[in-house]
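Note that this complex is displayed minus one protein chain, with the remaining chains in position.
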Amino acid sequence: MMLHRISDALFPVAVHGRLLWVYIAAALIVGVLGLAGLMSVPPRYRKLVVAGITFLGGLYFSLEFLLPHQPIHVGAGTLPGSAGVAHFAEGLTNAKPSVADWAMIIGSFALLLGTSNLFAIHGKAVKKRTPGWYNSLAFFISFFAIMIVGFLKDSPIHGLNYHAAHTIQSASTSLYMILFNGFVQNLDATMFSLIAFYIVSAAYRAFRVRSAEAGLMMGTAGIIMLGLVPVGAWLTSWLPHTGPLASLRLESITYWLLIWPNMAVQRAIEFGLAIGWVAMSLRIWLSLERGSFFDRQL
Amino acid sequence: MVNWLAAHSTSVAIWAGALCTFGIYTVLYKENKFYRFFEHIFIGLYGGYGVYVTWAEVLYPKWWKPMAEQGQWWWAFAAVVGSMFYFMYSNKHAWVSRVIFGMFMGFAAGGIFREFYEGYFPQIGSSMKPFTGGYANILSVLVFYVILLAAMSYFFFSFEHKHPMIKGSAAAGRWFLMVGFGAMFGATVMGRMTLFIGRLNFIIHSWAPEVATDWHYTWFKIASVAILVLAAALISYLAFRASKSGKTEAPE
Amino acid sequence: MNLLIKLQNIDRRILYVLVAIVLSVPVIMRPSKHPDFVFPEVQHAYDTIDSVKPGQIVLLSTSWGAGTKAENEPQTQALMRHMFAKHIKFAVMSWDPAGSEITFQSGEQVQKDVHATYGKDWVHLGYKTGAANAIISGLAENFPRVMKQDRKGTPLSELPAVSYVKNYKQIGVVVDITSVGLMSYWISYLTTPKHIPLIYCPTAVMSASAYPYLDSGQLKGMLNGVMGAVQYETLIGRGNVATDASATSWALSAAHIYIILLILLGNLGYLAAKRAGIHTGGSRLG
Partner (left out) sequence: MTDFANPAAYVVEGLLVFFILWKIFSARRGQDLFIRRIPGLSVLDEAVGRATEMGRPMLYAPGMSGLDIVGLQSMSIMSHIIKRAANYSTRVIVPLCDPVLYTVAEEVAKDAYATQGVPELFIPEDIRYLTNQQFAWASGVVGIQHREKIATAFYFGAYAAEALILAENGQMVGAIQVAGTPSIIQIPFFLAACDYTIIGDEYYAASAYLSREPTLLGSLVGQDYGKLLMIGLVLIGVVGVTLVALQTRFHALAGVNHVFNEYFLKYFPRST
């Protein structure tokens, strides 16, 4: 009881005012100390630490699923200990929202990973004036431009008079819309749509029926390409909508191909993938992966 | 200026969009500097936007606000744990990042028991299709089983495909797989073409009306003609240079 | 014969210009006619949304951005129109950073068109990132805690469309509108265990591999790319309105015929060259 009170006093649910920053600073210091402790683990134990953490990480969802959530009844009573296990399993389920919060926040901290890589590459290009360095400069300008107007549009700058703050905010909103709707959206959409052109040229110059199996694939593809779009229905619109002949309408053939032969093939692939996935998850979870890379000293 | 921007931001965005679209499409003629330039702008904007949105929509409401404004001080630990990702750039302590990556990988791997059960048990169950009903249904079910079993047998690796039954079944399996791949091929072509049609929709139904509106201004007419002449000159110069050097450039 | 062989070396830029011209025609004409057929999977999607009870919301999980807007936006907007018309409340969430802004704009567009109100008829919960399995299983247990606020920063309790949502019991349908593979997480962590119908709106590229899940009932319906959207438009009574989707469906018809012709021509040339003994690259192996 006493211990409980001490721990409540030391670790309150919420702190306010200046004390909050003391707590935050203390937490950061404790965290950094922990990190320093981790960094000083001698090399031969490092692999063990990584394997252990990986295993613990995997334990959460697997136990949450595998443990019984209700006491196991044996005859009139319950299996000794099973009530405790069920209680523990329920606790794991109830922790899901907290786990979601932590996963989302820690995951978001990884956001600068890709960015720092890009910064390194383009920073070097600008510094050394390698050919095309102005492109790298454009990278930096556009990176900061959208980020800054994004922040400015959301929160007014403190310490400015109302009018100036309002003007800046309004201009940022317009610029943000131009950068996002004008540039980001159209550049992304256009980059993606380039593949359509590559399909066109490949269709003419590379897709060859070199074998019967390629022929079977292209034949199926042809039927499905026609049957999915309105022109397919139009091609066989002279067939009746009902009766045995209706099943020969192109859209009916397409649909049958999709829900029977295609479904069977996809399921066969899915089953293979599923088992492969179980195997890969097990190898990762239990750190079983071997090979030159995984055997390297950490 | 601010007011003009606010009133015309939609038009400006559409013009910028058209510029980007054509700038990227120049790569279809030939790999060139414009394309590289727009590509870099895209990477920059996307990265900067990602930082902004992750802060504004995830980290601020879910982390900073509870910690700094609602007094939940223990969220400070999240920053320490999150910083572990960045050890991958250190030569000496790169392994610390393996700890946090390992945790996330383990986290994903531990879900496999639930995912297999919820994801694939219904698939196993629905693969149990009775041979009943009309001839059409029995035929479809038969097709289903022949294809399912043959295609699965193709992916057996620890049996020699010498037994005539396995050999025949595996060979047939590869054939049947082609039907599935054909379906994927057709659907993929459809998807990719849709994206290009989306661009056409933008050019024809968003940008073209803007051009029509601006055509009323004399300066616009002059500018358009000037740009067209310049573009024609540039293309003919490039073509001339290419023919002089006598090299056929490699298509991209 | 010779001509066919010569045609093999046709400049690809000519093919590009041709495809742009061929596809522009239907886009400029913008026909309002929608296709005559509706696939059962689209009908099932419609019926499932239609039967959502009051007191339950539809959760639209979007994981698409500008790259596949042409495919996913018509799906999103067709579904939104249906729900606005039937006064079914819905919440949008985005797994794509750019998608958060784009889907919000899509919603605003439709909302303006049908005179709906943000907050009362729908909300946008913003961008989510991190381990998808943790987030999905978390929101099933405690929706307001994991979602917290909408993308404008308003707490969920002040938004009538979702203020009553406590956990999975108030989620009537989940719709996954996507260009990446998140479906298996929804299936494993929410829809199959809690018996919530899941509707899948993938890009066409991913559609063929969804059929096993439709067969098993883990997916209640599917809108396959823009063709799914155009069929859905027919169902919600917009079969005679000229939309981007209807124009796209006809442009796609042209595109597919063009590509099939190209493949046929290319293969005729290949055969001709083979007969003439010219090596055009590659040979059959194995």
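Going in written order, the chains are labelled A, B and C, and every chain counts its residues from 1.
In this section, a residue touches a chain if its C-beta (ideal position, glycine included) is under 8 Å from a C-beta of that chain, and two chains touch if they have at least 3 such contacts.
Source: prediction; values computed, not measured.
In the complete complex, the hidden chain is touched by one of C:Ser106, C:Ser209 or C:Gln231, namely C:Ser209.
Looking at B:Trp15, B:Trp74, B:Tyr117 or B:Trp175, the residue that reaches the missing chain in the full complex is B:Tyr117. Touch with the chain omitted from the figure is made, among B:Leu149, B:Ala172 or B:Ile204, by B:Leu149.
In the full complex, chain B touches the omitted chain through residues 27, 31, 39, 43, 113, 116-118, 121-122, 124-132, 145, 148-149, 152, 154-161, 174, 177-178, 181-182, 184-185, 188, 250-252. Those residues of chain A that touch the chain absent from the view are 65-70, 117, 121, 191, 194-195, 198-199, 201-202, 205-208, 210, 213-214, 217-218, 221, 269, 271-273, 275-276, 278-280, 282-283, 288-293.
Just so we're on the same page, only the chains that are shown with their structure count from here on.
A count of contacting C-beta pairs for A-B and for A-C identifies A-B as the more extensively joined pair. Per-chain Cα centroids separate chain A from chain B by 13 Å. Separating the CA-averaged centres of chain A and chain C is a span of 19 Å.
Residues of chain C found to touch two or more other chains are 12, 16, 19, 67-70, 98, 101, 128-131, 133-134, 204, 208-209, 212, 215, 224, 227, 252, 256, 259. The multi-chain contact residues of chain B, meaning those touching 2 or more other chains, are 28, 46, 49-50, 53-54, 58, 62, 104, 107-108, 111, 114-115, 119, 123, 180, 183, 186-187, 189-190, 192-193, 195-196, 198-199.
Residues 1-2, 5-6, 9-10, 12-18, 20-21, 24-25, 27-28, 33, 36-56, 58-59, 62-63, 67-68, 70-86, 88-89, 93, 95-96, 98-100, 102-117, 119-120, 123, 127, 136, 140, 143-145, 147-148, 151-152, 155, 173-183, 185-187, 189-190, 192-193, 195-196, 198-199, 202 of chain B are the ones that touch chain A when the two sit in their complex.
Contact residues on chain C toward chain B in their complex (touch as defined above): 12-13, 16, 19-20, 23-24, 27-28, 30, 67-71, 97-98, 100-101, 126-131, 133-134, 148-149, 151, 153, 184, 187-189, 192-193, 203-205, 207-209, 212-213, 215-218, 224-227, 244, 247-248, 251-252, 255-256, 259.
Residues of chain C touching chain A in their complex: 8, 10, 12, 15-16, 19, 33-37, 39-40, 65-70, 98, 101-102, 105, 128-131, 133-135, 137-142, 145-146, 204, 208-212, 214-215, 224, 227, 249-250, 252-254, 256-260, 262-263, 265-267, 270, 282, 284.
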